[in-house]
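A protein chain is absent from this complex, but the other protein chains hold their places.
Entry: chain A
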Amino acid sequence: MPSLPDMTTPKVETLGGGTGVEQDPHVSDAALRAPFFDWLCRMGDNTLILSHRLSEWCGHGPALEEDIALANTALDLIGHTQMWLALAGEVEGQGRSADDLAYLRDVMTFRNVQLLELPNGDMARTTMRQFLFDAFHAALLEKLSGSTSLRVAGIAAKALKEVTYHLERSSDLVVRLGDGTEDSHARMQTTLDAFWPYTGEMFLGDDVDAAMAEAGIAPPPQDLRPEWDRVIREVLDEATLAIPERRADVHKGGKTGRHTEHLGYILAEMQFLQRAYPGASW
């Protein structure tokens, strides 16, 4: 397989989604610039960090099919990252590329939710984290496909097709592991209980979200909750797993740059090459 897609081909930055067909006034709206940039970083950092976590499985999967599926999912997500962060750089207007944003920002400026930076652990943890996020991601992208920002809508419509497969796969696995052996069931329930307090962050809105909602670019995150609840309930029921009776909004702050200790370690590995050899490409 050749190198990572597009991340290394500079011309794609300029190609972005510029079709020359439809203009998107939101992209050059100075009043929206700060929140729009921040919001796009949240989108791109979520997919970047989860993609990196999944790529850690490459060559270590418990079965060849799982290894390939995890790597393919990581690849889809890195593709989404390229699109979101390229657009973020364009909105910011400081000439930063998707690569610059991915490889040259420090931990406090990352905007992913904390759930996604947690270590892979076993397949129960990897699978449950994926499922909890996929259900949110799919609901979000579906709404974003109708965004007033044509650029956002275009990326979302593209990504949704792939994320639909992600959700199908993680749902199947949650059912198989939850309603599996005594051991796999116990691990899945323990993981679900442990991750639950991280899930609330996905639905917390702030000023950035309010500005996006006002402009019609993105839905308020709390509006995604009913659809997420429905999918989660349905799949967990089938998986014979119990929805935890504890608060969901305990561990939060990733969206504004407050992270767990784990993110620093991820960045140390992910950014090493660009930090040590600035401008290196292949």
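Note that a contact is a pair of C-beta atoms (placed from the backbone, for glycine too) under 8 Å apart; a residue touches a chain by one contact, two chains touch by 3 or more; residues count from 1.
The rule we apply is simple: contacts and distances are computed from a predicted model.
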Response to the item:
Among "Ring-1,2-phenylacetyl-CoA epoxidase subunit PaaD", "NADH-quinone oxidoreductase subunit F", "ABC transporter permease" or "Electron transfer flavoprotein subunit beta", UniProt's protein name for the complex chain that is not shown is "Ring-1,2-phenylacetyl-CoA epoxidase subunit PaaD"
Worksheet, complete the sentence: Only one of A:49, A:159 or A:177 touches the unshown chain, namely A:159
Worksheet entry | Options A:27, A:77 or A:263, residue touching the unrepresented chain | A:77
Practice prompt. Return the single residue from A:27, A:49 or A:69 that touches the missing chain.
Written response: A:69
Discussion item. Take the complete complex as the reference. Which residues in chain A touch the chain that isn't displayed?
Written reply: 1-6, 8-9, 11-12, 15-20, 22, 65, 68-69, 72-73, 75-80, 82-83, 138-139, 142, 145, 150, 153-155, 157-162, 164-165, 167-169, 171-172, 227, 231, 234
